[in-house]
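What follows is a single structure, and I will ask about it in a moment.
A single protein chain has been omitted; all remaining protein chains appear in their positions.
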Amino acid sequence: MIDTGVLYGLTGVALAAMGFRATLLEPEVIRKLLAINIMGVGIFLLMIATAYTGPDTAADPVLHALVLTGIVVAVSATALGLALERRRRDKDGS
Amino acid sequence: MPDVLMLACVVMAATLVVGLVPMVRSTSSVERMLTAQLLGTNGVGLILLLAQILDMPALVDVALVLALLAVIAVVAFTRRSGGSERA
Partner (left out) sequence: MNTLSWSFLDILLVIALVLLAGAALRARSLRQSIILFIAFGLVTALVWARLRAPDVALAEAAIGAGLTGALLLTALRNRPSEESRLVSNNGMRWGGRWGNVAITVSVSLVALGIGWAVLYGMNDTQSGRLAGQVGSALELSGVSNPVTAVLLNFRAYDTLLELAVLLAALLGILSLGGGRATHCTVDPIATSLRGWLVPLLILTAGYQLWVGAHAPGGAFQAGALLAAAGVVQHLAGRAHAGLPVGAVLRVLMVSGIGIFMTMGLWTFLGGRGFLAYPQRWAGELILLIELFATLAIAVTLILCYLGSEPERRRITPAGSKP
């Protein structure tokens, strides 16, 4: 049927594109951060799909390790973004 | 036997997608949060089935973590929307 790696890889590209577009166009900061996260997941998905070799064989651990690192960095970056936005609001007094 | 599990897996994934309809269309936050929890339970079941099919016992741990952590989002949600918040 459909090649699993290609299907998920293309989905990853689509998610990354959706996230990137919204990152550029979205005016609201929190939703911009959501968009960046979705873009990140798209890229992770492409990497994990590349690592996948079939339902019965072990996948490539190097890419898994990279994505694992990426997830933790993404959450800390999101927290930093939220802190910046909170600070901006405090300063604007709104 | 794997065929039966596989079929169960597909059915659960289908219910997951059906569950997305109220998730995406609803206008009420509470309804969405409850649907998200339903998806969480569904996901735990799906992962347990996958653990059997793929013969990866480690996925049972994933289901455990998912079940434990799903609660936190609800608590954060209810705390936020307490009081006179719009439902």
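To keep things simple, chains are lettered A and B as they appear, and every chain counts its residues starting from 1.
By definition in this document, a contact is a pair of C-beta atoms (placed from the backbone, for glycine too) under 8 Å apart; a residue touches a chain by one contact, two chains touch by 3 or more.
Keep in mind it's a predicted model, so treat the numbers as computed, not measured.
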Neighbouring displayed chains - absent chain, whole complex: A, B
Touch list for subunit A against the chain that is not drawn: 1-22, 24-35, 37-38, 41, 44-46, 48-53, 55, 58-69, 71-73, 75-80, 82-87, 89-90
In subunit B, positions touching the absent partner: 2-3, 6-7, 9-10, 13-14, 16-17, 20, 23-24, 27, 29, 32-33, 35-36, 39-40, 43, 46-47, 50-51, 54, 56-59, 61-62, 64-66, 68-73, 75-82, 85-86
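Everything that follows uses one rule, which is that only the chains that are shown with their structure count from here on.
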Cα-centroid distance, subunit A relative to subunit B, in whole angstrom: 20
